[in-house]
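Complex shown without one protein chain; remaining protein chains in place.
Chain IDs A, B, C, D, E, F and G follow the sequence of writing; residue 1 opens each chain.
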Amino acid sequence: MADCFADIGFAKLDISRRERTGMPETIYCAGKTKEQLLGILKTFRDRKCSVLGTRCSPEQAAFVKDAGVTAEYDEVSRVITLAVGERYKLNGRIAVCTGGTADLPVAEEAAQVAEFFGAGVDRHFDVGITGLHRLLAKIEEIRKADIVITVAGMEGALASVIAGLVAAPVIAVPTSVGYGASFHGLSALLTMLNSCAEGISVVNIDNGFGAAVTACKMLRMLNNHD
Amino acid sequence: MADCFADIGFAKLDISRRERTGMPETIYCAGKTKEQLLGILKTFRDRKCSVLGTRCSPEQAAFVKDAGVTAEYDEVSRVITLAVGERYKLNGRIAVCTGGTADLPVAEEAAQVAEFFGAGVDRHFDVGITGLHRLLAKIEEIRKADIVITVAGMEGALASVIAGLVAAPVIAVPTSVGYGASFHGLSALLTMLNSCAEGISVVNIDNGFGAAVTACKMLRMLNNHD
Amino acid sequence: MADCFADIGFAKLDISRRERTGMPETIYCAGKTKEQLLGILKTFRDRKCSVLGTRCSPEQAAFVKDAGVTAEYDEVSRVITLAVGERYKLNGRIAVCTGGTADLPVAEEAAQVAEFFGAGVDRHFDVGITGLHRLLAKIEEIRKADIVITVAGMEGALASVIAGLVAAPVIAVPTSVGYGASFHGLSALLTMLNSCAEGISVVNIDNGFGAAVTACKMLRMLNNHD
Amino acid sequence: MADCFADIGFAKLDISRRERTGMPETIYCAGKTKEQLLGILKTFRDRKCSVLGTRCSPEQAAFVKDAGVTAEYDEVSRVITLAVGERYKLNGRIAVCTGGTADLPVAEEAAQVAEFFGAGVDRHFDVGITGLHRLLAKIEEIRKADIVITVAGMEGALASVIAGLVAAPVIAVPTSVGYGASFHGLSALLTMLNSCAEGISVVNIDNGFGAAVTACKMLRMLNNHD
Amino acid sequence: MADCFADIGFAKLDISRRERTGMPETIYCAGKTKEQLLGILKTFRDRKCSVLGTRCSPEQAAFVKDAGVTAEYDEVSRVITLAVGERYKLNGRIAVCTGGTADLPVAEEAAQVAEFFGAGVDRHFDVGITGLHRLLAKIEEIRKADIVITVAGMEGALASVIAGLVAAPVIAVPTSVGYGASFHGLSALLTMLNSCAEGISVVNIDNGFGAAVTACKMLRMLNNHD
Amino acid sequence: MADCFADIGFAKLDISRRERTGMPETIYCAGKTKEQLLGILKTFRDRKCSVLGTRCSPEQAAFVKDAGVTAEYDEVSRVITLAVGERYKLNGRIAVCTGGTADLPVAEEAAQVAEFFGAGVDRHFDVGITGLHRLLAKIEEIRKADIVITVAGMEGALASVIAGLVAAPVIAVPTSVGYGASFHGLSALLTMLNSCAEGISVVNIDNGFGAAVTACKMLRMLNNHD
Amino acid sequence: MADCFADIGFAKLDISRRERTGMPETIYCAGKTKEQLLGILKTFRDRKCSVLGTRCSPEQAAFVKDAGVTAEYDEVSRVITLAVGERYKLNGRIAVCTGGTADLPVAEEAAQVAEFFGAGVDRHFDVGITGLHRLLAKIEEIRKADIVITVAGMEGALASVIAGLVAAPVIAVPTSVGYGASFHGLSALLTMLNSCAEGISVVNIDNGFGAAVTACKMLRMLNNHD
Partner (left out) sequence: MADCFADIGFAKLDISRRERTGMPETIYCAGKTKEQLLGILKTFRDRKCSVLGTRCSPEQAAFVKDAGVTAEYDEVSRVITLAVGERYKLNGRIAVCTGGTADLPVAEEAAQVAEFFGAGVDRHFDVGITGLHRLLAKIEEIRKADIVITVAGMEGALASVIAGLVAAPVIAVPTSVGYGASFHGLSALLTMLNSCAEGISVVNIDNGFGAAVTACKMLRMLNNHD
């Protein structure tokens, strides 16, 4: 395996990542200047690599577009994508479930990232546990997924309830939705880490991206074992 | 209202509390010497007051009994009671629900305290949310209660699920059951405080006693309005 | 019980909640777009359901009004209400007490939500414990309430003092009022959870809404037992 | 699916869990009395169900054996198993990697649980990142695994380094190994949650069991898709 | 001022402290070996200096006595004193108030240290705020003190209530009494720091000694201004 | 003592506080509307009471002045004062010491409040411990004070060093000056609470006001004992 | 040694610091007014002292330049420098390594401060551990440095990996880069403090300045021992 990278001064782009880890390089746009983001996108485009960026602000997206880079931008999830050549394709389906409307941006980040990486995604939004019948009405559909991503803030109990009802592994994403003693997502994070339901693993607060990547890595196993 | 108390040197016993707040004086036994506990119990006995103690160690209980005070002691809940004269009687019933076997001591503390104060108590133990069918099998019974006390450690999501299914107010008791990121009950406490289910209020970690007293104060309203 | 809901795409409105839990659906407006809020309110209006929203920003309220939905909006508490048909009616009265002027928005949220749900509310504002005579001057009046809601920030000791003086259950609402080591309400929250006064249960920081719902669920018991 | 359970008084055993979630019921032995544990094990044995218990103390294990239940007990991992009938069998292999010798009990819990559930397990112990050559010497072998479980305390950076080198999903288990500012595993937990490596999901501190179950649920996908 | 000290190898005893800061050297016995404590006490005795030690274990005290050093030891407060020559004498009186029986060891530490340093001390124990009449019955007496030390665990609201009722400065000592969300005294500490009552200053959790020293330094002003 | 107050609707002004606690009512302006602040100031003015407000924003101050209330406002400390009749007068002097320039606003709050209450104040600014000679050059002057207030952020060690050098009681004010692991003043707060120097008591982060009130209550003892 | 300082009212400039500690006075610009900063810079200029300021805002820098002080300002690192006379010169070289692009401002602060103090600096940016080959490609170069400064946010594992590969002491700078459970740099800080790699010492979050000063003090040893 040739471990190479593109050195563009302020960054060393990991061109060989896909070969090594199975996933292409992605960009965490927050904390980068507009110019840096543009530079990175252009490098990938020029090398004919697809690339996806998360936490891209509307200002960054506009700057990139104005500079003539034809990336797609989704305002809800703040995901920016630059697709070059054939799309990725993964076997298996992922169910993305959310507790409430306010969790939508994180859930959409997960969904869009998974779709970019080639997974089939089914969205089950607003199936929070306080109206259990809403969840139970959907549970047979959720059970069909190979992997379930649960996105929830506040008390974050959605992952536990779903994990007790399905056979698939559950990836839990705590969100910073809430106030007071939610402590910016800490409450939901702890809930998910302490779940007595089995088969739950957890990613960082608001990290829809991480959940999607983990799920796609799991699905890739299917491709590998075909 | 005569606000009086019995001064026994190291403590000032609040003899008029029942008249003032509707609840008799109770004793938090932890942190008291055996001799102090005995002295307090004797004072109440001699004044013909019923009294209940929580967190009474087996050693304290044995010491009290050896000294000839005929109190009852429950080893699971660590509640000690000294009943004098007519028993208290409250209208209405309380359902005490627990997530798992390890929550039993706290749940029993709640149940026994509520019974001592005159409430009818129904125990629904081990109805944790990861096996939702166990809870759903019991839910009609739980719905009959006037108040529900939910006792749960680890992720503590039981209160949220039940509160979404019943009309009664729910008093949530986080327990210190768990390990690692449960942080001795902090996780369950935060879960309960952040519940998006309505009608939940929370007491301190492992405070079965406090939940029972709050529930009984609610039931007393029924007696008042009769 | 028919567990049904109205699916409006981004949200699944819990139309049957009132039948199931005794409380109508309510809306947490924070984190929703103006358009989402409007859509939800219209759905309820069209189904002839009363509905109440909390944490509604002035911008959201103006948008809703401009769109022709005749909701009422209170700027202090940020509560928005849409009353359809007969008003709710509960027996019993709730006393809402605050420690200081800065706690007013949270206290008003509690008061207005309770009034919307049909409870009688008595406001006792600025009876903080550092001027105990102000509280004692009001205590006989507070004692008449069936339930007391105490709202306090900073050290949050109001609940403890009142719970030692009244027979009613006390629901304590910590507020984020304060600075420095108040840690955005954590100090008041811990004070209330650790109260050695009996009969206190606690809701999330700044959660006047939750306190009101819990109180109203308690009062509903009275109606049930009539 | 028949959602049934065995009610043995203090517990409701989830007999149908395997059918529902793909994983059999397991027992968290900590916090249960010896008698409770024995009762649970006997119930499973009598119903011809295999069962596995974690955090079983030597005293509990001895009590169970003395009572004539022929369970196997591993002192390092504190796992107790009662195998009835045919063993479980899963396709795919799991690599369990540890940072240091002190992480061994947690790593062994993960390994033994995975083996009980039918997975093939390869142990790579003491490949901590401060002697990177030790890890690099093993990396080709680790790359063959379908899933990697990394177990590490102190700064817990093992997961990040490995996830940058392999294509498989990585399940990270922080351990409470360390002192001072490790805060009983909090440091390692945060490290793993904040990893900038992709494809990492995290379980509770010292929760080797949870990592193994999650991994086995992933492997079950392979069986399903065969 | 001659800044001198006695170097006894493992410690440098601050013989001139009294001249410099007005307070004699004192010893924090915890964490010292029995032999070290004995060595320190002997050095002071031989130099005809009075000295006081806090947190002295019964074992340390017994060792010192067995070695022939005639120190006085109080088992409740764990204070050990070695008085040489004339006793200290301060004008003014200190009131030491406690919330409950379990706070007694810390309160006694404060009281005994203050007495050793020459202050007059009035003990008002078990005047917790949940039985306000107990406190109000004593308040006129407390008002006579020049300084009030309040010792309280759990929610620690005693300082706030008293500071609203007296003109004297209040020194608040949080104690580690409590459980669950008291977090070993953190709750009481935060309560006291955030008090909206004026004139409260706070010392470390369980630091009765520190409160007494601060109070005595204040009283010394009176002597200075005579 | 007549415990009376002025009820102006949203607030109950504690007119008798001075008689009861020796200190006049003061106003915490933050969190109050401009109109509320104006109303409170006018009430005091009309009753011929001096009053002092802290954390008064420039906007609040301008609004008050524009409304014709002749209060004095200091921009650095954000203190607003309304002096009516004879000024307060206390015996004794207070030294206010700061670690660095950024602590100035808090130090000035302490100084101005103390001066308003009648104390003599000596300012010793920028005597932080990392340039110990700056402090030692001033120490003789500081030693003349009856009470020392130390104001410091970051590591907050100033109180410890000064308390080891002077005989006066030291009131320590942690400030939120700093970044990173200063955690908004938590670091300085903990330093001061854990000081091994004797005679230090602590107030809330950035609470210059509280330190001044405590100091003035101490000085009032001198007046009382005259 | 003459311990002298320049008293300019609001600050006491430590003119003799260089003689005493080997490092010149530096200025923490945050929290100072533009006028204060200008006054300090002028004082140093007039005394022919070089001086360096950190965390200087663009507004402060512009104000200083407009006032005719010819300081240099770097927008990335926010460092302002005023060089008078001969430049400092230190033997030895420092390698500054960063995990990602967002850590650049802190890394540049370290690099520029070290260069101002006379050290040779080699920058190795974006060598984060998730693309280990990028780091390994540079490691021989990094090994040539006398001291390595590692700057990393998120999980902060860069220091551990590098310290296991080089013989030089490593100074680790956690940054506040990240989100969610990074808790503003706390995660990276804990990682670095708990590293099992040897020879790492840590400075405050985002404290590039502190790392550079520590490194330069180490290099000064070389000069001393020449």
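Please note the rule applied: a contact is a pair of C-beta atoms (placed from the backbone, for glycine too) under 8 Å apart; a residue touches a chain by one contact, two chains touch by 3 or more.
Since the model is a prediction, treat every value here as computed from it, not as a measurement.
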Where the missing chain makes contact, among the chains that are shown | D, E, F, G
Among the options F:V64, F:I142, F:M192 or F:A211, which residue touches the chain absent from this view?
-> F:M192
Among G:I80, G:I129 or G:L193, which residue is in touch with the absent chain?
-> G:L193
Taking the entire complex into account, which one of G:L135, G:V151 or G:I171 touches the absent chain?
-> G:I171
Going by the touch rule given at the top, which residues of subunit E touch the chain that is not shown?
-> 3-5, 10-12, 14, 16-17, 28, 30-32, 36, 174, 176, 184-186, 189, 204-207
What subunit G residues would touch the chain not displayed?
-> 20-23, 26, 28, 91-92, 146-147, 163-169, 171, 189, 193-194, 196, 198-205, 210-211, 213-214, 217-218, 220-222, 224-225
Determine and list the subunit D residues touching the chain excluded from the picture.
-> 100-102, 104, 125-127, 130-131, 133-134, 137, 177, 179-182
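FYI, only the chains that are shown with their structure count from here on.
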In contact with subunit C as well as subunit G, sorted by label, we have A, F
Same or different: do the copies subunit A and subunit B touch each other through matching residue numbers, with over half of them shared?
-> same
Roughly how big is the turn, in degrees to the nearest 5, that lines up subunit F with subunit G by CA atoms?
-> 90
Centroid distance [mean C-alpha coordinates] between subunit C and subunit B, Å | 26
Which integer distance in Å separates the CA centroid of subunit D from that of subunit E?
-> 51
In subunit C, which residues are in touch with two or more of the other chains?
-> 28, 100, 131, 163-165, 180-182, 186, 189, 193-194, 196, 198, 204-205
For this assembly, give the contact graph shape among line, ring, star, complete and other.
-> other
Every chain pair in contact, whichever chains are involved = A-B, A-C, A-D, A-G, B-C, B-D, B-E, C-E, C-F, D-G, E-F, F-G
